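Here you go, one structure.
Every protein chain except one is present and positioned as in the full complex.
We just call them A, B and C in the order they show up, numbering each chain from 1.
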C-alpha cells in the first residue's frame, strides 16, 4: 500500500501517521521527493481500510498495491480450483454447460426442456423459482413449487440443478439444491453472502451490473472467508451507455479473472445480450477466450408457446451451439 | 406502448399478436408504413411485460410510452407527498437536514455528534449500525448495540433517527427507528422492499450505484405497492468512468424526479463525492436545484480522533454549510 | 417515428404540430389513449431532426423507429459489402489480419516486423506515423517520414498498408496509402469524415471511446453520403467504470453490427485491452463471434528492445494466434 503525503503536511501530522501505521504492524519505507513524499507500507494490508488512512489530514491519496482478497487470490493458491456440483466438476480444464428455462413454469415444461438440453449436451440444469423482477407487478416465480419441479426434473434426467436464491431466509428451501446461484442484483447483499459462506455447497456468484472485477472477487471472498471455498464466478454483462444490447458482455473479464483467481469462471450470454440471436456468437466467443463453462437459457417448443424469453434458444439452436462450442474448446 | 413489427413478419404472426394483445385488454392502433408497421397499444400497460412481447418472432422492438409505475407517478398524484418522520416533515416545500456520523462507534461519540449537529441546524440524526462493506474484513457496525445508542441520542436531543437496514430478518430491531434507510446496494433487494412495504414507517430509499431514475421509481413502487406510501428518495451518486470523485453525483436527477414523482427527494453529497472538501459545494448545489433535504456525514472532534471518514465534516464546517444552505433555499 | 403528445397539450398546439409534420411529407397516424396520445409518422424520416420536434411544447417525447442511416443500413443493402484494400479483400466471408507495430520507429524496425507478420499470416501491414497522444509531451510519431518507411515496407513485403490520419490537412501525404484509418478520438471529427467521403479509398473507421453502435454507423454514413462506400468498421473497446482493462471490448457489437449494416466489421483487441496477455484470448473470441478481421499490434524482437508497447505481441506469439484464429474461423 502506498500513502502519498500532502505537499503542505506538518511534520507532526506525518509523525502521527507513522505511529498509527506502525501500530497496524506495517513497515514503512519513505521516499522523499521535491513535490511529494511517498510512504510504502509493507506487510499484510488486506485488513487495512484505505479510506480510513485517506481521511487523515496529512494524506493526499492512498493506493493499494496488494489485492484486498486472500482466499480468492491466485497468488496464494496457484492451482485451479475444481468445484464439484453434484457430481459434475467445473474448473481446471473441465468445461460445463448449464442450460434450462428462465423460469420454471410447470412440470411438463421443465421436464421437456431438461430432457432436451441434456440430449444436446448440457450437464447441469438451470431454472428460476425465485425471480428478481424490476417491477412489483411482474411474475415473481413459483417459489417452493418451482424448486419441487426442478428436483423432479433432476430425478428424471440425472442432471444436478442450479437455481437462484434471493434472500437468506429462503435457505431451508435450498437444502437439496446442487448449486445455489446469487444473482447480479444480490452480488453485494453481504448478509446473504455471509450465510452462504456457512454452507458446504457450490455457489454460482454472478457479477453485479455495475461491479468491478475486484468487487466480484471481494464478494467471493465474503463467501470464502466464511469457510465455503466452492465458488464459481459468472460474467453476465455490465451496464454501460450502449443500448443496442441489454448489457455489455465484458468477455475480457474471463482472462483477467483467470489471472487474478483460481476459481472457475463461466459466462451467461443470454442475460448479457437479452437477444437470442446474439447468444450463439457470444457463447462461442466466451468459449474461445477460455471460459470454464456457459449458462444458457433454452425454452420449450416455441411453436406451441406464444411467449418465451426473447433471449432463449430453442433446443435445436442450443444443440447446434453446444456442438460448435465443443469444437472451439478443442482449439484453445 | 408501441410495438414495432418486423419488416418480414408473416400476416399470421401479426394476427396472433393482435389477438394476444387484445386479450390483455389493450386497444390497438395500427400505423402501416413502407418500411415498418407500428402498433400503438392504448390502455393500462403498467402490468404488461415488454420483454415478453419483444420475444415474439413478429416483433422488432417494443417501447414504453407510459411509465411502468403508478403509485409513485406524479401523473396520478399531482400534489407533493409530505412524509412525517417522527414529527419532522419532509417534502412539499419542507426542507430537512439529516446529519450524523457514518457509523455509531460509542455512546460519547454519538451523543456529542448528535448535540453538535442539532445545534448547527440538523433536524434528523443519522448513524450506521449495520454497515455494508465491500470487504469481509472491514468493520461491519455495532448492530443492536448501535441501534440502542442511536435511540439514546434521540432521547438526549429529541431528534428522530435514520439508520440503514441490510436484511429483512433484522426488522424486529428496527421497530422503534423513525426512518429506515435502504442503501444503494440494496435498492433492488426486492425481498427487503416487499417487507418494508408492509410497514407504516418512512423509508429512505437510496439510488443504486448503477440504477436509472426509472429503476429507483420502480423500487419505490415495490414499497408503495405493499401499502407503505412513506417513501423518501435519495440521490447519492452513480458509477461512471470518472475516478476523480468516488461516484458521480447526478444532481439533474433532483428536478427530473420532481417531474416524475410526488415523493420527496434528498441528496447525500458525502457518499457521492467521498471527499469532505467537496461536500459543501455539492450540498449547496443540491439545495439550489430543489432538493427537499440533505444527508450529511459529520464526525466528532477530529483533533482527538485519529481517524474519521474522509468524507465527514467537522461540526463547525457543518454549521457553516447549514447557514449557507438556508440562504440558498430562500432564493429558489 | 413516434411522437408522444403531452397529457395537457392544447388542441391548437397539436394542430400546429400536425401541420408542421405534414409539410415534412410525413403521413400521421393518431392513437388516442386515456393517458397519452401518440402520433405515428410514416414516410422517410431519415432527414427529420427528432430534437427539433421534441422541442415543441405539445410534445413529451419522440422515438425513432427507422434507423437514421440509409447508405450503411442492411435493410436497403442486404448483401455484405466486400472492401478491396490494395488487392486484399475484406468482408462477405473474407477474413483478414492487419498487423504491425504501434508506431513506425525506423526502417529496420518496420521492415523486420512487416516480414515477421507476413510470415505469420498477416495480410495487411499497420503502423502509426501520426499518433494521437493524450499528453503533449509524449512521442507524436514520425509523420511524413513514417509514411515513407511504411511504403518501403510495403515494397519489401507486398502487403498493403493501413495507417491513421489525424487531420484533413494531412491528406496529400496519404495519397498512396492503401487504407486510411480514423482513430477512436476522431470518429466524430465530422470535417475529416466529409473529406474522406470524397476519396475512392478504403477507410477503417474505429468506434469512439464513448460512442454507441448507432453513432458509429452515423459516422460511416458521413463518409458514404459523400460517395465513398469503402468503409470498414472497427470495434476497439469502450469506456466503462471497469479499470482492470484499459477499455471494455464490446464484442457483442460484432453480431449487432452485422445485423444492422452490410459493412465489414473488424476487432482491435490490442488497444481495447491494453495488455498483451489478453490479446490472444480476445482475438480468438472476436473470430468466434464472427468478426471479418483483426487488427493486432506486433513488436520487434523484444529481447533487444528495452521498451515496447505493453499491448504488443512478439512475432512468435502472433504466429500462434493466427494459427488458432484460422482454426476457430473454420468452425463458425
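As a working rule, a residue touches a chain if its C-beta (ideal position, glycine included) is under 8 Å from a C-beta of that chain, and two chains touch if they have at least 3 such contacts.
These numbers were taken from a predicted model, which means no experiment stands behind them.
Touching the chain that is not shown, out of A:239, A:280 or A:299: A:239 (per the contact rule at the top). Contact with the chain not shown here comes from a single listed residue; of C:42, C:65, C:218 or C:278, that residue is C:218.
Touching the missing chain, out of C:43, C:68 or C:158, is residue C:68. In the complete assembly, the contact with the undisplayed chain comes from C:209, out of C:209, C:319 or C:332.
Touching residues on chain B toward the chain that is not drawn are 210, 212-214, 238, 240-245, 248-256, 259, 272-273, 277-278, 281-282, 284-290, 324, 327-328, 331-332. For chain A, the residues touching the absent chain in the complete assembly are 2, 4, 7, 27, 29-36, 38, 40, 42-43, 61, 63, 65-66, 75, 210, 239-241, 243.
In the full complex, chain C touches the omitted chain through residues 16, 20, 46-47, 49, 51-56, 68-69, 132-140, 166-169, 185-186, 188-194, 208-210, 215, 218, 221-222, 225-226, 239, 274, 306-312.
One rule holds in what follows: only the chains that are shown with their structure count from here on.
Counting the residue numbers used at the interface between chain B and chain C, over half appear in both copies, so the two copies meet with largely the same residues. The central chain of the assembly on a C-alpha centroid basis is A. In this assembly, the C-alpha centroid of chain A lies 31 Å from the C-alpha centroid of chain C. Remark: chain A and chain B have CA centroids separated by 26 Å (rounded to whole angstrom). Computed centre separation for the pair chain B/chain C is 39 angstrom, with centres defined by C-alpha atoms. Counting partners per residue, chain C has 210, 240-241, 243 as the residues that reach two or more other chains.
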